[in-house]
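Every protein chain but one is kept in place in this view of the complex.
The block that comes next holds chain A.
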Amino acid sequence: MRPFELTAPETVDAALASPGTFLAGGTTLVDLMKLDVLTPERVLDINTLPLQGIDTTDGLRIGALERMSDVAAHPGTYPVISRALLLSASQQLRNMASIGGNLMQRTRCGYFRDVSVPCNRREPGSGCPALTGANRMHAVLGTSESCVATHASDLAVALVALDARVRLVGSDGERTVALADFYRMPADTPEVETDLRQGELISEVLVPRLDWASRSTYVKVRDRQSYEFALCSAAVALDVQDSRIVDARVAAGGVATVPWRLPSVEQALRGAPPTQETFEAAAALATEGARPLSGNGFKAPLLRRTIIRALREVTEEDRA
């Protein structure tokens, strides 16, 4: 690890006033600093800032420094959120990792993590070895000629399905942004991953109230049963009344460069009965425009099946 300066600002204002890279749980930052992928000269330990708290009075408000394990265990959290969290990383990492850091985690693309090879995301213009190399884990949706890396957060997929917003604080004030707009597809600037401006801090995550999201789930398919990133995942919430799907939320992970909302799938579910035929027809729309690489052609059919499995899971009673 390169030498750096470490300070712990005591107030949000002090954190915003001092240039540097924020450190929360460190499970992404310290890892990437050891690999020389990130080489900040100044690191700001933000763990004592008052960005805590989980509030469920109207929807859900989660302070950016809340830990993954505490949010997962909170009784007011929607099932899709707690499942996405409990299927992430390991219990030790969930005790360390913050919600803000989770949303800002970097891709697990092996080339990105290896400074001895080119990577457009790490070093703009240097090239993308994944286009022709080991790309089994990479994305099939939202890709470009410059980058095909997946976004690795499970939580972000669940939050995008629920129309979550992030509150951002900077030295010139606050703003809130829909999480779906916060993430940037790579296009020809893969190094620009989010809408976060220099020096801005995520202060909290806001999930609008959605009572029927009590019927929701997160299905994650991976190479081993636990402690692994997604090959493919689906976040689903359904509103079913009188054997009709009134409303639906569907988003996918592990297959796209950003957490991937699927409005066409949702549209196909609305008004239909919760049957296998409905699910198959809707899931077929999920992979429209998918662009498989040499090693990940399996991801398109896997995505369709993962969505069907998630839809079946939340409608078991209706179909019984």
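Here is the rule we go by: contacts are C-beta pairs under 8 Å (C-beta built on N, C-alpha and C of every residue); 3 or more make two chains touch, one makes a residue touch a chain; residues count from 1.
By definition in this document, contacts and distances are computed from a predicted model.
Novice: From the names "Dissimilatory-type sulfite reductase subunit alpha", "Glutamine ABC transporter permease", "(2Fe-2S)-binding protein" or "Electron transfer flavoprotein subunit beta/FixA family protein", which one matches the UniProt record for the unseen chain?
Specialist: UniProt lists the chain left out of the view as "(2Fe-2S)-binding protein".
Novice: Any idea which of A:93, A:115 or A:284 touches the chain not displayed?
Specialist: From the options A:93, A:115 or A:284, the contact with the absent chain belongs to A:93.
Novice: Could I get the residues of chain A that touch the absent chain, sorted low to high?
Specialist: On the chain A side, contact with the omitted chain comes from 1-6, 8, 23, 25-27, 30-31, 33-34, 43, 45, 47-48, 69, 89-93, 95-96, 225-227.
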